[in-house]
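Mind having a look at this structure? Questions to follow.
This part shows chain A:
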Amino acid sequence: MTWLTWRQFRIPALSVFAALAAIGVVLVISGMEMRGETNFSDQEFMYSVTLLVMYALPAVLGVFWGVPMVTRELEAGTHSLVWNQTVTRKQWLTTKLVVGVLTAMVAAGLLSLAVTWWTSPIDALADADPQATTTARMSPVVFDARGIAPIGYAAFAFVLGIAFGIALRRTVTAMAITLVAFVAVMVAVPFLVRPYILPPSEETVTVTDSNIWQIRGNENMDLDEIAVMEPAGSWALTNETVDRAGNTVSPLPASLHPCLPPLPGREAGVAAAPLDRLPDECIAQGFADLGYKQRLVYQPASHFWPLQWIELAFFLALSALVTWFCFRRIRHVS
Partner candidate 1 sequence: MTVLSARGVGKKYKRKWALSNCTLEIEAGHVTGLVGPNGAGKSTLLNIASGMLEPTTGTIEVCGGVPGSGPEQLAKVGYVAQNTPVYTALSVEEHLRFGAKLNPSWDDKLAQHRIERIGLDPKQAAGKLSGGQRAQLALTIGIAKRPELLLLDEPVAALDPLARREFLSDLMEAVAEHGLSVVMSSHLVADLERVCDHVVVLVDSQVRVAGDVEELLASHHRLSGPRRDVDTLPSDQQVISANHTNRQTTVFVRTEAPILDPAWTVGQPSLEDLVLEYMSNPVPTRPALEVLR
Partner candidate 2 sequence: MIEFHLDGKSGLSPYQQLVQQVRHALRLGLLNEGDQLPKVKDVVASLAINPNTVLKAYRELEHEGLVAARPGVGTFVTKTLGGVSLAVLGPLRQDLRRWLSKARRAGLDEESIEALFLATFRTAAREDIA
């Protein structure tokens, strides 16, 4: 059965691995040049490409490996040939899943290894400097494209493809649904699951003119809310203003509005008056007067690897659940 599975699977498998090898070569050559550098502004394009490839790979594996692995048999009717040899459906499905899932995990693992290595100097910069312009590894955008979690995504996408293939039997439909379902899970997990797995760090900081990171105004240029600088390499979940009693203050009271320059030309004849102080100083002073502080809730950089392991385990568990569904369902396919 392994022979047959590999014989059917070798072309899609080899094409993906050929593409991965090409990407790997480019990353190694470019990565060698980047060692020891500290300014990576010229790598912006490559950086975006690595993110894109990392997002795309699990989806590609689910859609182009997982789905056709079963729908091609069901559509061509060859399942009735193979299921009538001395091979049970269970054995047939097990072989396909083992061969496919392992290959998908290896593919995602290799790509993630290459990308994680290539971006390591850039990620190190983000982890070291809270004012770095690059995104921290902990932030959802980057987290999904580093480390070992992608191995779990690949396994999950693959079994999802198999499951929809069995359930829908039509290649194109199953491909579309697999893609939609996979993207939905990938979007939902960072918001609904990941923040709550490990208890986040929490601190309340005094606002000074040096730690204000963002000032947001409303459409009238009235001060709405502010954010303070977050610890380097962390993923902020909450960055909000609280009063003395610890209650959230949003939007900020009108007494702080004069800290922002009025919108030019809003009142006829009144030109934008030069402010006697910088907004940061004004806000810091205002906060001190009102007794306001800024509350920060975040996943620190140190949670990166624990969360990667948890995410891998979570997706493998999800894959197991989908696999269970596949085995239940295959019994009733004719």
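Selection rule: all candidates are chains of the complex that A comes from, given by their letters.
One rule holds in what follows: contacts are C-beta pairs under 8 Å (C-beta built on N, C-alpha and C of every residue); 3 or more make two chains touch, one makes a residue touch a chain; residues count from 1.
Because the structure is predicted, anything quoted here is derived from the model rather than measured.
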item: In-complex contact of chain A, chosen from 1 or 2; value: 1
item: Touching residues (chain side chain A, partner candidate 1) in the complex; value: 1, 3-4, 7-8, 76-78, 80-89, 91, 332, 334
